[in-house]
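As you look at this complex, bear in mind that one protein chain is not there, while each of the others sits in place.
Read from first to last, the chains carry the letters A, B and C; within each, the first residue is number 1.
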């Protein structure tokens, strides 16, 4: 992958290369993908990955519903999506081929192990005949490699058993990948040796497999395709790591603990795909973080509120079904005006829906899922890496304005990985919660005239003992009040406080034209696809701009201005038009929803077509 | 009150008379009000009542927060609100006077018992000096009557003790009311005798007090005011009863049981103000109705779903905090497509808020309070009596379209009473749930081509055993499906089914102009106030029309046409503009919200002023 | 619907759905037992309903060819209550995992037990969250390392049978996935019980908590490590029943005896003994299995029905209701 070592790989990558791995859950596909991604990143490429887990924990070997896949796009010009279609597919068995060949572009490379295409496996996958024979795959470039057998031979010398020999297939394939697409084996070898430190023979076998796979490609002079070309320009400098949205969100929360000095109290109940964040933070227990696995989501949300009340920062996270359950608790936090960060890693609904698949259909719930008028800020990161800054901002707003803040991520952002240049920690502004300590003049529901926030007075503070609760409170003293004027005033105050929050999240054209024909407004994980679709349209000469909202409520104050600069507005989102509806009602502009509910990210090509149809003058 | 018997009362009523009773919770104010309302209704007047309970169960005697009040407006030209301001106030103690005198119009009548204005009671109410002395009440017409003493004298002969003598004050006052405002004592006497059948001396004392109060007014020739005049026109015929919204809703649900032959399974968890419906229906257990008090709202909603699954009709009801908790269950009902009626008796929020006070701020929650795209029909009765037909319609739609249906009532509708002409039960159309019994060709997620409903196949039916669940289901067979195309198709189907429901609820101009300057769109309990405000504006020559929506989702298909006929649109509602926002986003019209969050219904005068300001051409 | 006995086999209860648990998962064995029991019951498939929440175990309904409802996490007991309210004639089974029944769903479990709703409650206890990939559950033993507790858990586990007894459950039993005689026997007893029959089934999650109850499931150790209690019979264990348990009622504890004549006779109507059996978790003693407690008690829906016999409401009757308090003008 380094231009300096051409002999090391068949071809330098094209501007963009998309590789997809698919096999049984037990085949180690995700490890293979992650290690390949790391190597790609180490080689200073941009990348975006998308794992595609089966819904079942461990489905029967060879079944179509047990196929685990991983897709990566890498290149050097700001890769932002895992790619619409793959250039190459590694299919470890018939079921993997069957369920993934549709993701391969015509002419793409298929690497398949004929040894895995047994009668039994073919039947399980529903193939009447072996697709490796005949011309079923004639649209593609098929390379069959006896991976299992070659791996077994490669590891024989390390003395591991048959089972481990079978398991090392993924490293053999990774070695072949490195040959085909470039990438240094060093980091992977290091990782293997660390990971299997307690079982050196396993480590040795994996390394042997890795090297053998690479050697195989080299010996046979396999190549990945025809268009390979290295386009890397300015090398980048600094500290990098690959992060999924989960990693970045977890790191952001740890940053909040470091920047504020508070105990970050993370209260959650397991649910896919939000649990990964609990797992991440559980590893940081005692390092500014305290995690609590509650008995359910209601307990997790109320425990987080209790933590904030007591002067920690309460954070709670879930996915759709759990967010619904937290609605009453969030309403309490709005009413008593305590800081809280609530994260929703959206997945396809309604109800249990498709738990491992992304969707953006919880926006309405985030905005309105509480009884009474209970407004709160709603933020949404656009990329995995952005989770870091967005969740820090959420925490800052929560404390500055004494309000729960909702952060909407989704299954795609949470699981997708990208290379991320680490921020300069010393440059991150401190978060200084304004704990009230002065007893004179203390009133629990007095207001900071700038922010309209009430004071944060935590138990233990001398002279500030007071009572709060969900019954309507009188302005100032906070005693229970049924006074009609007070309720009207408090309702307006709560709304005004949220309407007036000033976040540091930008609201400006992300790409394309600053004014013109069509404004494309997106939010959340659709970022990459919209960027690329808008680039496509712009390159065709259309005056199309892309605005990606990170703050969904309150809508940024300058949004009205930006809207005015365009003749038409389109809102692509993975739902039936929830943001579009909000923009329509707030600004009375004819924002056109482009909805998709497939449990999948947008394909760039699809989006480009949909947007083209909305260009002023396009036939409708 | 009958024109034929002028000697029986001081004055015939004015076109509209508003009387307010206020006293300690223990003073029997609500009984007094209800009996007066019955007499007024029996005399063929229109009426609307509004009880105003204290939040506390039994607050200390004489405290301001323990005051219980009851307001009634009656008249003969379609009374639709309990009145902005009272013509007369019965204040049973200083606290009652203090907290209620603001509701009295200048020049209005105050009837007060000086005996209750003891030093202790004055202090409890926070009066420095006795307001009955001096000119503190000079803006009003003050009549002091020694009610307690006079009642004690009146009941002496019946031999009851001091305690009961004290309790009979409300009947003495009712007698005086009958003199002042008209009304026959007969029905009340009958009611007393029935109610206290087991304690004849109590009955006798109450009757004696009633008669004595009337005689007192007659003897002293007290009069209610100056403008009294009987304007009754055509006498009405038929069977009548007074109903609160709770009564009408309960009767509607019983009607559903009778019209469908199904077991109406009402599952609920106590919460103010929804509990009253549970109490109403609990009395009908075994008569087509089965009530279940669950351990919480989630259990109540899921039990109702279970009941519908098993071929009953599941109904669940709550108020705001409970509706939030039911969100996940409602999403399940949307996903598995089972009939369900969910009722939300809205109260002031957020969080615990002001539990006894009305508000309309749960509309957003009703529309959007579920994760994923989970649309369902939302209906709202406009008046207490309308609850009957609306809840029947909700049940019919739920079964016809196999969907949960939400009905939004509120604390005002639930508690307010009006006289209601009983519907002709034989004319009510039967509800015939289309239970599937035919095994041939059965598919649990096949669709009726007209309604898009899936079949209702209940356990116990031969040959139809099948499995349903919250995971996305394949169209037709209903097996778990992660197929992207299927999810897209099913999402659109669920939305299309709800969008296509055809209800019998009207959407037409309720009053005022059919076209012109201003369309006032309301929903729910604001009906009466809007009617009167629009009448006011119309009588001033403005072309103002009133449209009251009973179906909030999907919005009625002809709404777009109606909107086009007006130059401006105003949406008064007891929230911060939730329906306004919906209309804005759906139709891109500049619907102006008129929000109020006071825990109280609109005052007609206030509303008229707000609407005037929105008339095209009004200074802004 | 009832009474009528039908000849069905376990195979008749298989559906066309591929069973999707991990290879080696204990749920397969439970499914097998359940299907066998259903066949033995001789009821029509259509009169039986399986209800579940969410979790690996909660996939059960898809694999039993009766009516089935895979609902939402934790709420199966209350959904099942609604089914019984609307149609008491149905035979309703509720199957769920330890998180489903004891974490999010704990409250509903308490209340169906207290009300004694006529349900068969099968708690599949693997002491782990299976479906969500291995977090510690309310029944995980202290120190369980999991993705959400990398340093081990600190919270004491819940004892499902003790909880059920404390909540007022009147049929409480325990069995294990691999016991293909004991489990069907226990489930049959549960099915025959009129009321809330609670059966804890120890299950092996081979992926996330392998061998949590290994001693019990492994055939070799079974005889030594478990004791099957049966009403009126001595509490014997060992390969040939050569040892026994003696109940020491003062503290509700047990000791081992080599003198089988001394072994305590199980009495499933003795609440103190039942609680002592449920609570017996001691490496030095065998783990009790069987029906710990079974006493008849009025069950909720029956009481409801008896009190207010359910007939469809006629229009005429409705008119009476409607006219209450009305007058003619």
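What we mean here is this: a contact is a pair of C-beta atoms (placed from the backbone, for glycine too) under 8 Å apart; a residue touches a chain by one contact, two chains touch by 3 or more.
Keep in mind that what you see is a predicted model, and the values were worked out from it rather than measured.
Novice: Which of A:36, A:92, A:127 or A:309 sits in contact with the chain that's absent?
Specialist: A:309
Novice: Which one touches the absent chain: A:22, A:317 or A:332?
Specialist: In the complete complex, the chain left out is touched by residue A:332.
Novice: Using the document's definition of touch, tell me which of C:138, C:184, C:244 or C:290 contacts the absent chain.
Specialist: Of all options in C:138, C:184, C:244 or C:290, contact with the hidden chain holds for C:138.
Novice: Among the options B:17, B:188, B:291 or B:503, which residue touches the chain absent from this view?
Specialist: B:291
Novice: Which residue, A:143, A:464 or A:605, contacts the hidden chain when the whole complex is considered?
Specialist: For the chain that is not drawn, the touching residue is A:464.
Novice: If I consider the whole complex, including the chain that's not displayed, which of A:265, A:318 or A:418 touches that chain?
Specialist: If we include the chain that is not displayed, A:265 is the one touching it.
Novice: For subunit C, which residues reach the chain that was dropped from this view?
Specialist: Per the touch rule, subunit C residues meeting the hidden chain are 103-107, 110-111, 114-116, 138, 151-152, 154-159, 162-168, 249-252, 270-273, 275-276, 279, 297-298, 300, 303-304, 307-308.
Novice: Touching the missing chain, which residues of subunit B?
Specialist: Residues of subunit B in touch with the missing chain: 56-61, 63, 65, 269-272, 275, 278-279, 282-283, 285, 291, 293, 295-297, 321, 351-352.
Novice: Going by the touch rule given at the top, which residues of subunit A touch the chain that is not shown?
Specialist: 41-42, 44, 187, 235-242, 251, 254-255, 257-259, 261-263, 265, 267, 284-290, 292, 294-296, 298-300, 302-312, 314, 328-329, 332, 336, 422-423, 425-426, 458-471, 479-480
One rule holds for everything that comes next: only the chains that are shown with their structure count from here on.
Novice: On a CA-centroid basis, which chain has its centre farthest from subunit C's?
Specialist: With centres defined by C-alpha atoms, farthest from subunit C sits B.
Novice: Suppose each chain is reduced to the average of its Cα coordinates; what separation in Å results between subunit B and subunit C?
Specialist: Comparing mean C-alpha positions, subunit C is 45 Å from subunit B.
Novice: Just the number, please: Cα centre separation of subunit A and subunit B in whole Å.
Specialist: It comes to 47 Å between the two C-alpha centres.
Novice: Please list all residues of subunit B that touch 2 or more other chains.
Specialist: In subunit B, residues 328, 332, 336, 469-471 touch at least two other chains, as defined above.
Novice: Scan subunit C for residues touching two or more other chains and write them down.
Specialist: Residues 54, 70, 72.
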